[in-house]
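Here is the structure we will look at.
Yeah, one chain of the complex is gone here, protein chain that is, but the others are all in their spots.
Letters A, B, C and D name the chains as they come in the text, with residue numbers starting at 1 for each one.
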Amino acid sequence: MNKYYWLIPILPLLGSAFNGLLGKRAGKSVVTVVGLGVVFGSLLLAISAFFAMKALPDHRLILNYGEWMGTGSLSVPFGLAIDPLSGTMMLVITGIGFLIHVYSVGYMHEDEGYARFFCYLNLFVFFMLMLVLGSSLVLMFVGWEGVGLCSYLLIGYFFETDFAPAAGLKAFLMNRVGDLGVAIGMMVLFAAFGTLTVSDILTQAGHLAPEVGFGVLTFATLMLFVGATGKSAQLPLYLWLPDAMAGPTPVSALIHAATMVTSGIYLICRLAPVFTLTPITMDVVAWVGAVTALFAATIGLVQRDIKKVLAYSTVSQLGFMFLGLGASGFAAGFFHVFTHAWFKALLFLGAGSVIHAMHHEQDLFKMGGLKAKMPATFWTMLVATLAIIGFPGTSGFASKDEILYLAYLKHPALWVIGVIAACCTAFYMLRLFTLTFLGKPRDHHAFDHAHESPVSMTLPLAVLAVGTVAAVWLGWPKAFGGDFRIEAWLAPATTYGQLHAAHGEHGSHQLAWGLAAVSTLFGLGSAVFGYFSYKDGLAVSEARAAKFPFLHTLLLNKYFVDEGVELYLLRPIRWFGNVLWKLFDVIIIDGVGVNLPGALVRVFGDFTALFQTGRVRNYALSMALGAAVLLYVFLK
Amino acid sequence: MTGMDAILQGGLQGYLVVALLLFAIGLATVLLRRTLLMQFMGVELMLNAANVALLAFARFRGGDAQATVFYLFIIAVAACEAAVGLALIIGLYRHRNTTDSDRAAGLKQ
Amino acid sequence: MTWLNSHLLTFLVFAPALLGFLILALPQRLARLARMLGFMGALAFFALSLAWLLGRGGGAGINLAERTPWFTLVGLPVDYSLAVDGLNLWLVILTTFLVPLTMLGTWNSLKDRIGTFAALFLMLETGMLGALMAQDLFFFYLFWEAMLIPMYFMIGVWGGDERRYAANKFFLYTLSGSLLWLVALLYLANKAGGFNPAVMGQAASTLPFGVQCWLFLAFAVAFAIKVPLFPLHTWLPDAHVQAPTAGSVILAGVLLKLGGYGFIRFAIPMFPDAAMHYAKPLALLSVIAIVYGALVAMVQRDIKKLVAYSSVSHMGFVMLGLASFTVIGTQGALLQMLNHGISTGALFLLVGMLYDRAHTRMIADFGGVAVKMPVFTTFFLIVTLSSIGLPLTNGFVGEFWILNGTFLSGFAWGRLYACLATSGVLLGAVYMLWMFKRVFWGPENKDEDSGTHHLHSDLNAREIAVMLPLVVLILWMGIHPRTFVAASEAPVTALLQDAKAPAIRTFMLKPAVPPVPAADAVQAPAAHEGHAEPAAHEVHR
Amino acid sequence: MNLTPSQWAALLPLILPALGACLIPLMALDKDQGTTKWIRAAMYGTALLAVGASFWYLTDLWITGAQPSFYQLRMDRLAQFTGIFVLVAAALTILQSWDHFHQEGWVKGETIALLLFSVTGMMLFASTTHFVVLFLGLELFSIPLYALVGTVRARPESAEGGMKYFITGAVASSCFLMGGVLIYGLSGTLDLGAAALTLKAQGLALDPLVLAGAALLLLGFLFKVSAVPFHQWTPDAYEASPHPIAGFMSVATKGVAFIALLRIFPGSLAPLGTVGVKMQAVVAVLAVATLVLGNLTALVQTNVKRMLAYSSISHAGYLLLGFVAGTPAAYNGVLFYLVIYLAMNMGAFGLLTAFGLVGEKTTFDDLRGLGWKRPAMGIAAAIFMLSLAGIPPMGGFYGKYMIFRELVSTGHVGMAILGVLASLVSAYYYLRFLVALFLQAPSVEAERLASDRPAVHAPLAGATVLVCAAIVLAGGFLQTFLADGFARRALVEGLGLIR
Partner (left out) sequence: MFITFAFITLLGALGMLLQKNVIVAGLCMVASFFGVAGLFVLLANPVAAALQIIVYTGAIMVLVLFVIMMLNSHEEEKAETSRPIQRWVSVALVAVLAVGAVKLVLASPGLKSLAVSGAPVPGAMTLQKVGFTLFADHLLGFEVAGLLLLAAMIGAVALTKRNL
């Protein structure tokens, strides 16, 4: 089979090419077949590749397909590296990706850009796989930028609207900011290790001592982390993600929940051995993660747009993941990626199903009582909600609790922040759930037309729900009698046999129990609080909002960050550009430097022309003066 | 004999001084007078100055006949210049009805 | 035939001009025939250049050269000397490729004197090819100057409203640089007794360092104006905006390259020491150009002007790569020249196509073009992506190499400048995509006199036929760049070796065992200038 | 008395044009209206015949390599070079003036006769070192020119320009005369070559009167080459005179004066070392002044003829730079430059005739759009202007190249830089010519005038223009033939300067 694995990323690319070039003519059915077929094909191949990898002794399957862009001492092969880490991601991408493709068939079927949509979607899968499987940082960067492009295109999918293009542009540019970090990081790593092939870097890193203080690697890893914040929407580069909801809902599910936004975490896990060498970076990661988790969660408390709520929750969850990584819990962090992929995808698709039912109505306050109308959606959403609020026994509980536990070991403050964030999560999730499905319908017109979504949409919901539940098998914490399977599983990838392995020093089980109990209690408490505040309409919440007007406005307007950026960053830059152009370029360089000399020459010319008076006596005089000069020179 | 005496007693220097002064006066005429005819006469004067110098040298070189021949040619030249120059002046006068060179300054800059 | 076999390059260089004169002789009423002739000829020259340059042991080891003594004037021998080697192979092909493509792309955009235009175009091709191939500095100078003449008329006759100003500016700007350069050339030729670059380089190395610096500066200014390097770039926006589409394409596609090519071919090999002495200022100016060009491009209102300023930014990358004095950087610069030729050329073509339809280039006049011209939009998007250096397009490879090369370069400032230059990549995305958004996306601009309103037809077959090869190249260069840099690898390495470029600087990483005291374990990036082993095989490959 | 064949050989090139000059006025005596046309044709035919015969004879001499002499006249290679130079210019002028005078509406045999007289004078002037003959030659070519400038009776400016040229020229020539007399006086011989030797022998090389004499001689030459500050007659005289005559003056006068200067100063007076040194010193100063002033003033002209006049002044500056360098190679460059300059300027002035610009209608606006109306002329114009600006591959570039090269090699780098900057400025106003021809549409009222004016008919002028263009291009591609085969041999074998 090995010789077919290159098709894993290439198949979706071919599908994308086909859909892009011929899709419009071929018709929707063909597009559907191709679009789904290629992803399914690469899913099958991925599975086989995964087990082939597991069969290998060192769990590392590296396939090379020749040189790409080598020159001088730089060598960048086309290569795929499949190991537990990338393998899992690969499965998630192809698997969840496939489900979402299926979902899209139903969701997009009346859109005239159908072919274009699947072209982009396939292209995204291709790039995402490149990002995951790339054997060298450069190749990963291809995927890294590629997914950015696809998210740009998909966010701006409804390009004839006003907001979608703006959101797409915003997403791409903010990602680009992060990409700068990655680029610089790569340059530093290349200068440090003389190679950009991941496996070589990790092997070399294995023999290095952790950096004391701020060193090269710290710089490099911090730069990479900047990139991660860009992709994974962490402070301060999270702004694009909420706007990204302008895209079609399946996109939000696939790109902005399940896969792309987790690539930041993936990058760090990929380079875990290097990050382990740089304690400073780890602290930064942890703190940024924690703060983001809380920050986003608070905003999520008051949003009205169902997708916006989910978006902020995504940001917040990503924060949790980084918190986990920062606490050296690569396995924990990645496990949360895994679980989150399932339940967040589920949540989005559920939301999508609701929106679809409500004829593209996204305002929570206009929903309500949909439980009766769309049971399938209701039940699957319930599963996902329980998972995300960390209801004991769910996969969400497992991953989040492991993270909080490690966070506590790193620094109690982190744990506190985490718990608060978790409470907020519980609150707004219940708020969302209640406002959507329970209570009385607030918009009867929409409610009357609401209906359960077609099977092509509900089926994926079901599968995802199953996945959400089953995911727990991978990593039920040791503290609760489970065997945190995923840690051992990822070990070959995260610890490249280096001397200083990632060390979450394990405290006692009592501690674990205690922490878990506290956080769970708080979480469930706020969940209940959320339910009761909204179960009979908006009255309660409005009253509360009236009580804390300032806080409410602040949260409602997302802390006014967008306005601040526009005012204090973008406008000055544009102004500066104008100054450079109008003042510096046109006036100083071109005017003073170029045209002024020309003008001066002309002025001199006018002056010298004055000597040509037309009076012969003057001519004779100038001759006489000339004669005087001649005589003087000759006689002196 | 010293320079001044030589000049006053008609030595070679004397003639040269006369010649050069004539030359200067001729030049001055061209520079200071506006009437074209005057300027023309100034030019003639300059030529004459050259003649004086020429023949003076010739005399002190033991009466060199070449110089006289040259003088002959110079006279011819002077005549030619007179002819053409006066013709030009007349032509100009026909158009501008003046012989004031300052007022015949249509071509300038 | 035998003559031809030994004079392929002569034919390639001068055949276009001959054809041009032939066309010029055709009467006005045969203008259409003239245009067709010109196009066919250009196409043939392209085919021949491919067949000969690549066919005859193409790729790395190619050495087509002609060198015979031409004449000796005031005691200085001048050689008739043409050659194609790794350094100029692809630039030559780029030239022969762009000329017919541009002719086809602007087939109907000119209405009057099309025959004359084609003729001038072919003469320009001769000038460019000659300048690219000439191996004798005097010979090079002839072509370098002669190139101005057709370009001057192309801008001045067929240009926009400000064409006279732009044409004069272009001509005098370039002339001012090359005239001073001529003096330096004479000075050096006088010392060397000839115009052979190698001999002149030898002579230069014997001169006092101060003199070398002056000579290098004279060379550098002449080339930098062509590049154009900040702050000598102000002729470019005017020339680009005023020139007809074809003019802009060739200007961006080839003429600018000649500046960078001049550096790598003449200025650096002849004055290595001076070049390295001025490497820092050069790099600094390049970085400024990158950021400055981008910032200014960001606030432009005219699409064409925006693209023009983006050229300043992109060519800044080229200069940065050259100033890095590393194989990676220089290779990147060479590739970036080709990239810019392809991408910016394509951009100008697209802008031209838009202008031919809408008769405006103001960004504000558009909006929602994607609705009306989907195919056009797709092409524009692809080219835009290549111009902002998205991976798997050509732009990425060049910029990545240049940045890495700069970061590794043996000069202390390399790392800082590399980091600064990366911002150019971001800004590039900003101005290009912002423009893209405002022109192509958003609700359709229904305004009566808006540009969008005048768009009635999407690209026709001819225009698609023009764009396809460019897109293919964009992807090819992005996916398999080695096709285009394999030939230059050896010469570049040798060149840097002869120039005694400093070894690349890498970081010393501290192995775990034996553990070292924490005191000197503090490693700030600037703190250690380790010349590690990679340096050695980097330079002495 | 009877002359030996070699004396005839030396004299013939001068006799032929002189003979023509004497015959033509006789034809003018016939007043029969019916035959006027034929008379005119006969006049021009005679003139061309005389010039052509002399030219043919000179080339014959050149090929045989004989350097005969007659009394003080030395028909050596340099003289032959000059002769060919002047005769070509004369032929072009005659052809152009046929068309021009028809456009102007009057044709006079006298003008052609005067032209031939001045041709004779020029050949004489450049082919002797004997002061008497030198002076006579100077007058013989100046006086007819005074008359020629003033000969356009229809225009008041014409007489004015002639008058100015006459007054200034007379002053200059009397200075010249005085200088010669002083040198004669102290040396006792009228032959400048011999004079220099005797003075050196008597140790009078540094005698102030000698130096003064040399200075005045130099003044005479500098006036003729119209170097600043002896240049002011130039624009007025050119504007005043008919286009072909202006071209002839700009080319032939300057060329002959430079060659004579070359023959006298670096040639005959070489024994007086200091004179040469001081000459270079003063020429350096004046060359700079000439370049700056000529170019700057040319920049602001609106009248094409005046622009060309100032441009010719600035070109005098470039040629003077050759004297600053003062190496044989530099003089070689000067001669080469003169050949190209002949073609460039005769061509440029010929264009005015070819485009049919009559009277005062010689501003840039009158040129608008003509390049497209007359493509061949337009291309030729482009060639001339680019060559004047010194853009390769035109011949003008090589002239500048040779001179600048020598400047640099003799250490005058600053001068060279100034020179190139000057030519940068010059490029601007030469481009203006092309801008008018190609880049500007004709103004409305110009169109109207063109419509009611009969179509321009100037076949001969057009032909001369094309010939000039061919020469300029040849200068660009056969530069070695012209520089080494022609100019250098004249220099080496004629003047005996060995490089």
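We adopt the following convention: a residue touches a chain if its C-beta (ideal position, glycine included) is under 8 Å from a C-beta of that chain, and two chains touch if they have at least 3 such contacts.
Note that the structure is predicted; figures quoted are calculated from it, not measured.
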Displayed chains that the missing one touches are A, B, D
The listed residue (D:I39, D:A53, D:L78 or D:L124) that touches the chain absent from the view is D:L124
Quickly run down the residues of chain B that touch the omitted chain.
3, 6-18, 20-29, 31-35, 37-38, 40-42, 44-45, 48, 51-52, 55-63, 65-66, 68-73, 75-84, 86-91, 93, 98-100, 102
At which residues does chain A meet the chain that is not included here?
615, 617-618, 621, 624-625, 627-628, 631, 635
Need a quick check: the contact residues on chain D for the chain that isn't drawn.
1, 18, 21-22, 25, 70-73, 106, 108, 110-111, 113-114, 117-118, 120-121, 124, 132-133, 136-137, 139-140, 143-144, 146-148, 150-151, 153, 159, 162, 185-186, 202, 204, 207-210, 212
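In this text, only the chains that are shown with their structure count from here on.
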Length of the line joining the C-alpha centres of chain A and chain D, rounded to whole Å
80
Once you find the CA centre of chain A and the CA centre of chain C, what distance in Å lies between them?
36
Would you mind listing the residues of chain B that make contact with two or more other chains?
27, 30, 39, 101, 105-109
Multi-chain contacts only, two chains or more: what residues does chain D have there?
163-164, 167, 171, 175, 235-236, 301, 428
Of chain D, residues touching chain C in the complex
329, 332-333, 372, 379, 382, 386, 391-393, 397-398, 401-402, 404-406, 408-409, 413, 416-417, 420-421, 423-424, 427-428, 431, 435, 438-440, 479-480, 483
Chain D contacts chain A in the complex at 163-164, 167-168, 171-172, 175, 208, 211-212, 214-216, 218-219, 222-223, 228-230, 232-233, 235-236, 275, 278, 281-282, 285-286, 292-293, 296-301, 425, 428
Mind pulling up the chain A residues that touch chain C in the complex?
67-74, 138, 141-142, 145-146, 149, 152, 156, 159-162, 164-166, 168-169, 172-173, 176-177, 179-180, 183-184, 186-188, 190-194, 204, 207-209, 211-217, 219, 499-500, 573-574, 576-578, 580-581, 585, 589-590, 593-594, 598
